[in-house]
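Missing here is one protein chain; the remaining ones are kept as they sit in the complex.
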Amino acid sequence: MSGGIESVTPGRRLGLAEEYEAGSGTYTRNGMIYSSILGTKVVEKAEEPKETDSQSKPTLYVKRSNAKFAIPVIGSEVLCRVVRMNPRAASVAIMMVGSTPCQEDFQGVVRVQDIRATEKDLVQMINSFRPGDIIRAEVISLGDQRSYYLATTKNEHGVIFAQSAAGNTMVPISWEEMQDPKTKDTEKRKCAKTF
Amino acid sequence: MSQGDVANTGQVVFAIEAFKRIHPVEFQRRFLSQETRHNGRGFSQFRATHVTKGTISTAQGSSTVRIGNTTVVCGIKAEVSEPDVKAPNEGYLVTNVDLSPMCSAHFRPGAPGETAQVSSEHLHRLFKGNVVDPESLCIEAGQAVWVLSADIVFVKYDGNVLDAAVIALTAALEDLQLPKAVFDSETGVVSADRTMGQGLTLRKRLFPATFSLIDGVYLVADADDAEEQLATATVLVVLDDNGHLVNIWKRGAGNISRETISRCVDDAGVRKATLTKELQDNTQKS
């Protein structure tokens, strides 16, 4: 429910913390909820009041005017390009978080032990990725000074787009192989399970 | 993200934004192969260009030029210096292009990058002598001459540095008002009267047009930033008021045939007509 569209700027008082739940784009200070971004104020009625004792307050949040840029956090699913690799780890450039593009690439690393969930000791970097591949991965830690640590252990994570040595886009033919549809050559990859 | 905008790259379906981000070359190719461009322009279509003169009061001459989203401000400061011993009658024109980190994420803070250096140098060669008569900048032979420092600052960058810079500098030079200066031979001081301005007579005006070769096949006019990233060759054609060629500059490794070059020159003529109109319209306004 909304009482007309109200556009708000950072620092605008939106309501009392007693009456509302603070949602995204807001913060709470001294019992008041304030807006922290430029956007429109939205009050969302609580779901069906649960029979338990949780008091259900409507949620106040601020809707952004346009989708802005994302940053990776632990647990987010990211799309990245493999930039370079060595036997122990692959360096990647994170280009998208979820379905939101990043403004500029973030650096990430997929270590060899984070590629598969099972038989980790048998995994070889060269049989999993190649520079230029586009992979889907999950952020597992904010990592070291520069890079985020990523993992492709889940089935749906791994290479989603790769070109063969001949320069053609390959299609996955199993969980560990991709094939060039023109030359019929196969190359090894840690493929993402297509849905 | 809009629902219908999807592109299939063989196995995975991407939303259009993701596709553009992850596969820029393929993304552009899809448009170009359909005889169109991602920005909706035709191959030989330039972006709308707006020129405003005399926007800055702290400079003796200034202009603002917008080519689509590329926005550039040019300011000319006039100062006094001693002439070179070898050319006692000649003043100086100093042109510098500033591509700051503000205008695009491509540029880093600090010393000017390659693009800025090359553009500054090329601009200097185009305008010095050719457009501005160095002798018209003389105050007292062998004693004092004007130094025109023209700084071309990019506020927002979306491709086509040189076109924007040449147009901005031309407009700023047309706007320039040099104060009337007198050299006092006893004190060696140049005094000037701010209220008595005087325009500079330009030998000619320059009309630039840039074309880029993308993917080795497609020749597009006035490439924007995304297209420029993929260009293998670029041709700059500069014409003067009479439509005579002043400069052709082809750079990059891509092959461009002789016929293509002459087509560029023809298209530059069309571009010149629109630019002439834009420059004149604004003279009347101010």
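Just so it is clear, A and B label the chains in written order, and each chain counts residues from 1 on its own.
By definition in this document, a contact is a pair of C-beta atoms (placed from the backbone, for glycine too) under 8 Å apart; a residue touches a chain by one contact, two chains touch by 3 or more.
Criterion: contacts and distances are computed from a predicted model.
Peer 1: Could you check which of "Ribosomal protein S5 domain 2-like protein", "RING-type domain-containing protein", "Coiled-coil domain-containing protein 22" or "E2 ubiquitin-conjugating enzyme" matches the UniProt name for the chain that's left out?
Peer 2: So, among "Ribosomal protein S5 domain 2-like protein", "RING-type domain-containing protein", "Coiled-coil domain-containing protein 22" or "E2 ubiquitin-conjugating enzyme", the name matching the hidden chain's UniProt entry is "Ribosomal protein S5 domain 2-like protein".
Peer 1: Given the contact definition stated above, which residue among B:50, B:204, B:250 or B:263 touches the chain not shown here?
Peer 2: Checking the options B:50, B:204, B:250 or B:263, the one contacting the hidden chain is B:50.
Peer 1: Using the touch definition from the top, which of B:103, B:167 or B:256 touches the missing chain?
Peer 2: B:103
Peer 1: Could you tell me which of B:71, B:210 or B:234 touches the chain that is not displayed?
Peer 2: Selected residue, touching the omitted chain: B:71.
Peer 1: Please output the residues of subunit A touching the missing chain, sorted low to high.
Peer 2: Here the touching residues of subunit A are 7-13, 25, 27, 29, 34, 36-40, 64-66, 68-69, 71, 73, 102-107, 142, 145-146, 148.
Peer 1: Mind listing the subunit B residues that contact the chain we can't see here?
Peer 2: So the residues of subunit B touching the unseen chain are 48, 50, 52, 55-59, 62, 64, 66, 68-69, 71, 73, 75-77, 79-82, 84, 92, 94-96, 98, 100-106, 109, 111-112, 116-117, 120-121, 123-124, 147, 149, 151, 153, 155-158, 179, 181, 189-195, 225.
Operating definition for what follows: only the chains that are shown with their structure count from here on.
Peer 1: What part of subunit B is in contact with subunit A in the complex they form?
Peer 2: Residue list for subunit B touching subunit A: 1, 9-12, 15, 17-18, 21-23, 105.
Peer 1: Quick check: in the complex, which residue numbers of subunit A touch subunit B?
Peer 2: Residues in contact with subunit B: 67, 79, 81, 95-96, 99, 101, 103-104, 134, 160-161, 169, 171-172, 194.
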